[in-house]
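To start, the structure itself, in structure tokens.
Here the complex is missing one protein chain, while the rest keep their positions.
And now, chain A:
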């Protein structure tokens, strides 16, 4: 299993997370609770696949061995994927889907806001473009958290359950990380040390409006996407997503 340099690994973390989140949104096609949500989910998904492609293209240039964005998306195994554990979790009901989306959007929003000021011009440019989209994603998912949390008795209960299901995977969003510290010390990216508290502040604010309780800080556990230690859900997701490229390796689409 190839491990790339820290910056490339970081780019893959961003690209893979966006792609896997989008893949889960695609699974909702034709199954959303309202037509407006069919459009909304596809719209967010489209933005995310576009972002994934931008991060992959930069990563591929750095890898520089003929790899391109599609190779990265469709020809790596689960042990090489660097996406957040959160985004690979199954969709569950609309409350689980929206909770995952909201946690991810809030993380992306603060992360991209910081990366927009990166010394690396390529990162700064992709972050600036993505941030415009993610600002909209966060507004949309925050509003849904509020509607569902402070809607009916049933929707409130479903939201509490969804938070319970998903919360343990948020440790990755708030963990201090040596690799990223090294990247910021070498000047590639800005310091991300404030990301956890900013993320938590957004969660607190939206949960208060949604009459939801923020659980205690999640424990770090044995899995970590940084080392390609995923939950069992990623393998089947990739089997579906990559099937054509794997079955017809010589084909051009």
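Basically, a contact is a pair of C-beta atoms (placed from the backbone, for glycine too) under 8 Å apart; a residue touches a chain by one contact, two chains touch by 3 or more; residues count from 1.
The rule is simple: contacts and distances are computed from a predicted model.
K.L.:
Of the candidate names "Pyruvate dehydrogenase E1 component beta subunit", "Na(+)/H(+) antiporter subunit B", "Electron transfer flavoprotein subunit alpha" or "1,2-phenylacetyl-CoA epoxidase subunit A", which one corresponds to the UniProt protein name of the undepicted chain?
P.N.:
The correct option from "Pyruvate dehydrogenase E1 component beta subunit", "Na(+)/H(+) antiporter subunit B", "Electron transfer flavoprotein subunit alpha" or "1,2-phenylacetyl-CoA epoxidase subunit A" is "1,2-phenylacetyl-CoA epoxidase subunit A", the UniProt name of the unshown chain.
K.L.:
Out of A:8, A:23, A:83 or A:170, which is the one that touches the chain we can't see?
P.N.:
Spelled out, the listed residue whose C-beta touches the missing chain is A:23.
K.L.:
With the missing chain put back, one of A:116, A:129 or A:147 would touch it. Which one?
P.N.:
Final answer for the missing-chain contact: A:147.
K.L.:
If the hidden chain were put back, which of A:184, A:231 or A:245 would touch it?
P.N.:
Here the residue in touch with the unshown chain is A:245.
K.L.:
What chain A residues would touch the chain not displayed?
P.N.:
22-23, 26-27, 29-39, 42-43, 45-46, 49-50, 52-53, 56, 69-70, 73-74, 93-94, 146-148, 150-152, 154-155, 158, 240-241, 243-245, 248, 250-253
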